[in-house]
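Here the complex is missing one protein chain, while the rest keep their positions.
Order of writing sets the labels: A, B and C. Residues in every chain begin at 1.
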Amino acid sequence: MAKAPKLPVHQILDENGELLKGASVPDMPKEDIVELFKTILKVRVIDSRMFKMQRQGRIAFYMATQGEEATHVGTAYALKPQDWMFPQYREHGAAFVRGLTLQQFINQIFGNSGDLNKGRQMPMHWGSRNLNLVTISSPLGTQIPQCAGAAYAMKIKKKDSVALAFFGEGTTSEGDFHAGLNFAGVYKAPAIFFCRNNGWAISTPFHRQTAAENIAVKAVAYGIEGVRVDGNDLFAVIDIVRQARERAVKGNGPTLIEALTYRLSSHSTSDDPSAYRSEEKDDGPWKLKEPAVRLRKFLGNQGLWSMKEEQDWEKACEKELLDAIKVAENTPKPEMDALFEDIFDELPWNLREQKSQLITFLKNEGKR
Amino acid sequence: MAKAPKLPVHQILDENGELLKGASVPDMPKEDIVELFKTILKVRVIDSRMFKMQRQGRIAFYMATQGEEATHVGTAYALKPQDWMFPQYREHGAAFVRGLTLQQFINQIFGNSGDLNKGRQMPMHWGSRNLNLVTISSPLGTQIPQCAGAAYAMKIKKKDSVALAFFGEGTTSEGDFHAGLNFAGVYKAPAIFFCRNNGWAISTPFHRQTAAENIAVKAVAYGIEGVRVDGNDLFAVIDIVRQARERAVKGNGPTLIEALTYRLSSHSTSDDPSAYRSEEKDDGPWKLKEPAVRLRKFLGNQGLWSMKEEQDWEKACEKELLDAIKVAENTPKPEMDALFEDIFDELPWNLREQKSQLITFLKNEGKR
Amino acid sequence: MPIMNMIEAINNALHLSFERDPDVVAFGEDSGYYGGVFRATKGLQEKYGTERCFDAPICEQGIAGFAFGLALYGLKPVAEIQFSDYMYPAFDQIVNEIAKSRYRSGGQWPVPMVIRTPYGGGINGGLYHSQSPESFYTHAPGIKIVIPSDPYEAKGLLLASIKDQNPVLFFEPKKIYRSSKADVPTDYYEIPLSKARIAKEGSQVTLIGWGAIHHVNMDAAKLAEKEGISIEVIDLRTIIPYDIETLDASVKKTGRCVIVHEAPRTSGFGAELSATLHERNMLHLHAPIQRMTGWDTHYPFSFDYEYYPNPKRILWAIKQTLEF
Partner (left out) sequence: MPIMNMIEAINNALHLSFERDPDVVAFGEDSGYYGGVFRATKGLQEKYGTERCFDAPICEQGIAGFAFGLALYGLKPVAEIQFSDYMYPAFDQIVNEIAKSRYRSGGQWPVPMVIRTPYGGGINGGLYHSQSPESFYTHAPGIKIVIPSDPYEAKGLLLASIKDQNPVLFFEPKKIYRSSKADVPTDYYEIPLSKARIAKEGSQVTLIGWGAIHHVNMDAAKLAEKEGISIEVIDLRTIIPYDIETLDASVKKTGRCVIVHEAPRTSGFGAELSATLHERNMLHLHAPIQRMTGWDTHYPFSFDYEYYPNPKRILWAIKQTLEF
């Protein structure tokens, strides 16, 4: 009988912001803890403002990460700058930790000429070559074998680095998940597969996504390490990602990390969760466990944070954000050339012809 | 740490044809044991003759199943006629047990007008709607989610039946394997996933296919039953498939069976295994374990079989086969209409026009 | 007759099918409890139970393969792919399996089924929520492709597709899911497949389109008419196998033709139509057939306007053929 191995859930900080017995904070300066907490708060400020912006019709679309911030903020902190991240779409905390500027993030949402993607993608598809943040693409799971490939490249180039892919638990059902983990396992690539198990894939709960006991046990199918972590516990996330990184760069192969968390927000601005889950019964218990609550208590207990500081910080974030939005709104959209560039390294004849046809049209339509 | 569960390998008959201590022959008439053994021998006669035929250029292609016969012969025996089988291509023993005639099998290889597929597929792509043998298709793994779907249909139609898919261990790497097992797990479909782990996928050995300890542990990833069986032990195969069938029809969900066996033959008539494996070192040990050796001893010990009977039987098989080949060779190829039919239920205008164009061409080319 | 939008008409068609035929089942990502992200399957699970309408794991290749198995066993699956941009993981199951099963088995194992999927641009969806991939599937013999242009059409064509004995890909123009409204009978009716619809008769130029573009074509025809140009507007409805008779007759009559689609020009289905209509009607043509299409780029978020064919551009193409 194929019984799944029992996997403990790694935890350091409990729901009251107290360290678990015998557990200790990962090796990091206290200021960094404060910084990461501030990043979490900042992400919340951004999420709630951008949601409203979408409702006002000022942006096309948005996806919030409320309740899940520790998973990506902690992960990005645990990695080194030379490590690559392949995000899914709900991990903008990782982008900020890595160094994406708020202005870059907002420009992407507006698709203006300041957008590193030249305005080509929907909101929430940020990425930066300079920062080793692979530009997000919408098809689910495709980043997983890609991450395995990048990790293998690092291995044969003998780099001291790893490649990490984020994805939701729903995405583990895709064939590409299977492909990526199996390849990484066979080649012992220095890859980390980080699953945010936030309980829901749009309206589909975990137990209708797979009959597996949990996501981490799926590691067994690929002969790789599988671990579970409290995804709302920033310290535990940092700890477990560091361990996985260590394992990877030492040549001991990839790790599948399952971070248990909860999508407190709706799936996206297009979604209405009240149609499929109960705020009280489903979301309620998780509201008590979310990462900011714990960290606030922890830092407060240590005298490192006060409500006054929080209010000031949120105000500062709000201001920075409103400024960035203003800049983005006043930044023109990319030049029309951007419509045709970057299909290939050079424009082939058909695109040259089509571009001049479009110029004719736009003149004809009074748009140029 | 995600340790794979240790799974025992189910065995009844040892390599010397003796029952294991405490093990007993599955509940079945003695004559059936003899019959199944005879089927195994027959498959060997066919395989070796057809291989030669291919070398003589009389058929286009062939794939033998030498050493693996117990996996499919036993499986087909353990199932009921209402159960569906989705074969991969190396399981013709199952077809004969189910009732496909030798003539039908040979006609398929010749692609003549007696072929149930109307000559449309390469050799080794048999199938029969009447016998609930789903016609084989070449793309690996596609049959796995299909089998899950058919099983689910049986479930909601409240049939006392199961759907079983055969596949090789190499095929477990395909995304469709992941898809099929996951769907079957979520819906608790009465499906059986039967993996012939014959050690090789063309030139690729098991350990380069996946880093998993074995195939059966992959069941854990789908929350379904996973079991291992000695695939060269006819009795153990029958036993384990019966158990899986029982589980399925009782509503207890699907089973992944890993049958340990060995591909003693080359991959196909196009393959030259001497380029990637050693007959002595790789194949050698398995020659001693193959199913016919064991059964021959077992039946001999029981006084149910003699070398004389074996010679007679092989001669009879050879004769039946040669007759079937003669018939097949003298059966004309399908009417040209068959080229255009069955794209849709009716010929659309483009195929009507193309058909009449082809008739013109063939006349012009003196072929009609 | 009630007025319905396209989602309501599709939902109504599904309810009718479920009621009439117990073998019809529907599934897809979020299709069960929630009724689909566009709510096309709303109410089916509630009314007919989780066995007949259910959620699928996020795995398009699984959805297509599973549907194959259901169809093989005799059920009539109506699977949903959440966006047609996400149908490619199922490409192998569709093109190598679903399209070929009847043929490769000598007719033994047909797999009649419907795969519904929203498609198309004009909604600021960028690369992955705007694609019109129908043309990819036209090159695979064995699958029918149907695209409705309004709620009345959607219901009748979907019911005919569910009844059909072949696999049907049913592409739904999501741009007009809610904006397009029509009187839709609540009773069962079918619109036959492979019959194009002459939405507007005209004498000078034949204008061919499907889905949301059909409305752009109608607008273009109005613009043209204001300039005294008479346009025949054809809503193709079934892309494969398409209605060659209606097209041939129209092109023979007008001698001029413009084909419009959202997908990139190169190897879009306009290419096949143009090639075939040229081959068959060369002597009747006063000008080469024009294609007014999406550009040979991916769908660009910030250039939706620049990308999407509009009535003025179509008018421009119409004039090109007239002035040729």
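Just so it is clear, a contact is a pair of C-beta atoms (placed from the backbone, for glycine too) under 8 Å apart; a residue touches a chain by one contact, two chains touch by 3 or more.
All figures in this text were calculated on a predicted structure; none of them were measured in a lab.
Listed by label, the shown chains that the missing chain touches in the whole complex are A, B, C.
Set against the missing chain, the residues C:Asn5, C:Thr41 or C:Gln61 yield one that touches it, C:Gln61.
Checked against the hidden chain, the listed residues C:Asn166, C:Ser180 or C:Thr297 yield one contact partner: C:Thr297.
If you put the hidden chain back, the residue from A:Gln54, A:Asn182 or A:Asn232 that touches it is A:Asn182.
Interface residues of subunit A with the unshown chain, by the touch rule above, are 84, 115-121, 125, 127-129, 134-135, 137, 139, 142, 144-154, 156-157, 163, 175-176, 178-180, 182-183, 186-187, 338, 341-345, 348-350.
Although one chain is hidden here, its contacts on subunit B can still be listed: residues 60-61, 111-112, 115, 118-122, 125, 137-141, 170-171, 173-176, 201-204, 208-210, 270-271, 275-276, 333-334, 336, 338-340, 343, 350-351, 354, 358, 360-362, 364-365, 367.
The missing chain lies against subunit C, touching residues 61, 85, 88-89, 91-92, 95-96, 99-100, 103-104, 127-128, 135-136, 138-139, 141-142, 240, 263-264, 266-272, 274-276, 278-280, 282, 285, 287-291, 296-298, 324.
As a convention for this text, only the chains that are shown with their structure count from here on.
Averaging Cα atoms per chain gives one point for each, and the point farthest from that of subunit B is the centre of A. Distance from the subunit B centre to the subunit C centre is 40 Å, each centre being the mean of its Cα atoms. Averaged Cα coordinates give subunit A a centre that lies 35 Å from the centre of subunit C. Distance between subunit A and subunit B, defined via averaged C-alpha coordinates, is recorded as 45 Å.
For subunit B, the set of residues that touch two or more other chains comprises 175-176, 178-179, 182, 186. In subunit C, the residues touching two or more other chains are 57, 59, 61-62, 89.
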